[in-house]
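Only a single protein chain was left out; the remaining protein chains are all shown in position.
What follows is subunit A.
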């Protein structure tokens, strides 16, 4: 979340300066409106959730379904994290679905065919993903072939390799530890309770950490004379977020506890949120996407950044492949079909710009969740796959159109 607040999308009006209202209340309201505008995507997620919980008579918000939502969309969210970084840098990656399938197949070879230990299989699989990234990154960064072409080729190459590895058959029955990546829950620690204590405990810790971090950031900003938001709104937001986490944790706790996939996701969001916002590497990604030439002439090693970006994408695609394979307990030739499109949609719905330079990890995750809720809600309602596709397409189009409209209205270029 902090990711969303500190790195607003480019279409934001400059908060209070736009409305030079003298009254304190006026400034307060204008700040809240500006903040909501900045986090419009978050508001959109809430709207979609409310809409579908209504349309599905509350089934959407049942504990089991909430848990499923995370687990079923985990691999898309993992891909969305890598994809939004690639898109911010001004590139695209069409190969992630095929790479996920290829790595899934390789992990089947490691863990099942060769019978290697589960942890070694996972490490080797991630390495395969990194190698795929090295291959594609080499062509894109150092040879200068557009990412669209290289990854379109990669889409075919790695789908083909996945088929070759599998020999037109499925590999199945993975070790239990491996399967936990897609199906596991952290409940078994304390045995069976009505409400899982571990989940509640973790949620409490997360809330405390969030509050401490937010307060420290606010103090830091104030100490440097940066504008801070009105205290009431700051506290109000914290209360809202705390309530959200609490309800979410309650739902998980009354089902099976924390899914392993969620832990993987939480770590990724945290780490990559910091990378994109606070690390030199992340800043360089934004710089490259914003203006490649200016970045180059400012001493950014643009080729190296691009190269490592694709290596990173390869590893994340591998991770998505592992989670998907673990969930199905099966490495199949059709795995990962269409993942790239869902991940790309997630990034764009989440506010990334087609021209590059704009986007956030948080936005992409929320974009992915919106797609997930749409999928899930429409499935519960019994809407056929054909209409689900059409609706998702429309949502993508409207989300980007809204973004473009917003930019034009605020006088952007």
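Please note the rule applied: contacts are C-beta pairs under 8 Å (C-beta built on N, C-alpha and C of every residue); 3 or more make two chains touch, one makes a residue touch a chain; residues count from 1.
Here is the rule we go by: contacts and distances are computed from a predicted model.
The listed options are "Deoxyribose-phosphate aldolase", "ATP-binding cassette domain-containing protein", "Na(+)/H(+) antiporter subunit C" or "Ligase-associated DNA damage response DEXH box helicase", and the UniProt record of the chain not shown names that protein "ATP-binding cassette domain-containing protein". Looking at A:267, A:294 or A:354, the residue that reaches the missing chain in the full complex is A:294. Contact with the undisplayed chain is limited, among A:202, A:358 or A:371, to A:358.
When the full complex is taken into account, the listed residue touching the unshown chain is A:280, out of A:208, A:231, A:280 or A:354.
Within the complete assembly, residues 6, 10, 14, 17, 220-221, 223-227, 274, 277-280, 283-284, 286-287, 290-291, 293-301, 353, 357-358, 411-413 of subunit A touch the chain that is not shown.
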